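Have a look at the structure below before the remarks.
Of the protein chains in this complex, one is absent; all others appear in place.
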Amino acid sequence: MVSDLRALAKYVEPGVRLALPVDYAGVSMAMTRPIIERNARNLDLVCVPTGGLQVDQLIGAGLVRSVETSAVLLGEAGGAPRFNAAVKDGAIALKDATCPAIHAGLMAAQKGSPFMPMRGLIGSDLLHHRSDWRVIDNPLADGGDPIVLIPAIKPDITIFHAPMADRFGNVWIGRRRELAAMAYASATTLVTVERIVDESLLASEMSAAGALPALYVTEVAVAPKGAWPYGLWGEYPTDTTEILRYARAARSAVGFADYMTNAQMEPA
Amino acid sequence: MVSDLRALAKYVEPGVRLALPVDYAGVSMAMTRPIIERNARNLDLVCVPTGGLQVDQLIGAGLVRSVETSAVLLGEAGGAPRFNAAVKDGAIALKDATCPAIHAGLMAAQKGSPFMPMRGLIGSDLLHHRSDWRVIDNPLADGGDPIVLIPAIKPDITIFHAPMADRFGNVWIGRRRELAAMAYASATTLVTVERIVDESLLASEMSAAGALPALYVTEVAVAPKGAWPYGLWGEYPTDTTEILRYARAARSAVGFADYMTNAQMEPA
Amino acid sequence: MSEVHPREILICTIAKLLDGVRHVAVGASSPIPAAGAMLLRALRQQAGEKGPRISILGSVEHNFFTNGSAELFDCAGQGRIDAFCLGGGQIDGRGNVNLVGTGDYPQTPVRWPGSFGSAYLYYVVPRVILFREEHTPRALVEKVDFISTPGVSNDGVYRSGGPIALLTSKALFRFDKTRPGFDLQSIHPGHDLAGIKDATGFQFAHESQPEQTALPNPQTLALLRGRVYDEVAETYPDFAAQMRREIERPLSHAS
Partner (left out) sequence: MSEVHPREILICTIAKLLDGVRHVAVGASSPIPAAGAMLLRALRQQAGEKGPRISILGSVEHNFFTNGSAELFDCAGQGRIDAFCLGGGQIDGRGNVNLVGTGDYPQTPVRWPGSFGSAYLYYVVPRVILFREEHTPRALVEKVDFISTPGVSNDGVYRSGGPIALLTSKALFRFDKTRPGFDLQSIHPGHDLAGIKDATGFQFAHESQPEQTALPNPQTLALLRGRVYDEVAETYPDFAAQMRREIERPLSHAS
């Protein structure tokens, strides 16, 4: 089960649909460069429900065909420069969404259903630009009552970072249940962790409550500080200085390339 | 937040829709007699997703108008005698379901959606007898592809038993996430627990992962061995002897009444 | 080693029916299907392979789920469960299963617990093995009184799963969903075609000289009686103890 990051990156073939978590949930930043080295293009990203540094870097590296997201930003460091440039240039296809619509699409996949209904959205320009979303009249109402159906989102691959896995492949995700939702919905789930523990996480009710069972986990690899420069809940804080450094550098394509070539790959 | 069982039972007014958990998830058997004493009739029960001893006893006491369930049984002790008798006599309205349909209805309520779609069911006689379920052609398919819509299940009250709560009203439900689903969907949630702990369950990532936040919890009362004769996960096993004793006694209405009057209310 | 116990034939038959699956779910009160799955896992691991993942529902010890009682159904809907064993108060010749009761619904004179998850799992789990030890015209009927879940679905209805076989104490049937109906595959030792016909409430296809259900070879039987019963005992101690008692004495009830 334990293998290295480059081996994990091999799963990321050209054209796959790749789900990535929100910045505070556990981003496997350690996988970003192995994916870029592997150079699989035409990726369709699904941000659950928003994207940040990792998404911006994959876009900057030219690997991304489309982004489905509720937002892309670098937190306190502001807008995501390579994303914003790609939008302006029309270099990526946009599937702008709203957070609960991303969750609804994953939930449909989790349930084996073709869609989930969702309130809201009607009258939003998001809806006008999403030909895959459908408005119907609520069949359980007496007439009228339009409601949006969000089709199932079935990523080929989910990648995230978590504090620990056990040697049986169970991963501790704590209260970050969206990581489980992503894994349920995905064909392949790749996880990097701070550490591997010997005892099964399912052995005690306390640790089992926050465990994603190995059933949903394709591969686990150890990557200490693997979320850096993002923080990891319960483990270490975000390195805002480094994210600001990136944000400044990546304002231009040249600056981005220079950062990716020369910046350290691990925390100081 | 902590109050006694009779005070909790006052929430159970006549005609309310009451959701109760499956036998292994944490049944608040301690609440059964206070509810029967309170004598609120015309209850509509929702078993999540199946019912057992508590459901049988509420039916035997004549409090139940309808039961929505995927099954009612006493585990190793076999069929539920007062449920079976009430079915035969036509004394209760039946809303026979299948487990994932109960979960789908609660999920719709959790999401604030009027319904959830669900595969399966088509061609089952369950569907023929559920006028509240609706078959539509999947609007996202090219035509045909019938699919069932399950309307939201919004219980007035959920009652369950759990190992612990903290003094802030957060309840530890571990991996029994259906208890959270029930609480999310319900207007009122009443919980009995083995014990109250001082430290907030939300204070550590480990205990928070299995916690239902106080936000969803109306009242908590302490009831040691409160699931008995059912067991409670991680705490104590089921007292099969007592359930068998009940199953024998409750074969007749007289035997049931005798059991309820004379049997002990607590484990020996 | 004593002669093969009839239930051991069932266990070995289930192991064969499950061959190739990655993940099988069995009920907490289903020791024979569980033993079949565990035997398959032991056989595969003996051959140096990984063997199937086995989820035992309702078991605290063998609970691989962490998302409440909905997770099994979600997992099946995701296509992650390849096989499941399903019983039934009545099973009919079209593979329909009745778990609700006999007579007119809703005031069924005999009420069974209910349909559980059958009206979903039967549709989405690719290999469902119908398993009912009682082989009588009462259990195997021409037409069920209530369809908890149907054996086949009309064209256009989403259905990625369904019955592949029916295993009883007397025989093994394969399900032909094109007809639809059951084909007698083999008869367990001690039974014959005439007896099967008398005991079966529905019509079924059969060879004029049906095969006998294969007995396990000595190596398989040894594995079953050693490692597998040990594993079974962890979850089903009473069943494992009973099996071990019964294989130590002559089987007077082998028919």
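In order of appearance the chains are A, B and C, and numbering begins at 1 in each one.
Going forward, contacts are C-beta pairs under 8 Å (C-beta built on N, C-alpha and C of every residue); 3 or more make two chains touch, one makes a residue touch a chain.
Predicted model only: the values in this text are computed from it and were never measured.
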Contact list for the unshown chain, restricted to visible chains:
A, B
Among B:32, B:54 or B:113, exactly one should touch the missing chain; which is it?
B:113
Contacting the left-out chain: of A:126, A:244 or A:257, that is A:126
Of the residues B:80, B:121 or B:209, which one touches the chain left out of the display?
B:209
Have a look at A:29, A:73, A:152 or A:227 and name the one touching the chain we're not showing.
A:73
Logged for chain A, residues touching the omitted partner chain are 22, 24-25, 48-50, 69-73, 76, 79-80, 83-84, 87-90, 93-94, 96-101, 103, 107, 118-127, 129, 144-147, 175-181, 233-234
For chain B, which residues touch the unseen chain?
109-113, 180, 184-185, 202, 208-216
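As a convention for this text, only the chains that are shown with their structure count from here on.
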Most remote chain relative to chain A, going by C-alpha centroids?
C
So the centre of each chain is just the mean of its C-alpha atoms; given that, what is the distance between chain B and chain C in Å?
29
Overlap residues in chain B, where contacts from two or more other chains coincide
100, 107, 118-119, 145, 147, 175, 233-234
Residues of chain C engaged with two or more neighbouring chains:
63, 65-67, 73, 77, 124
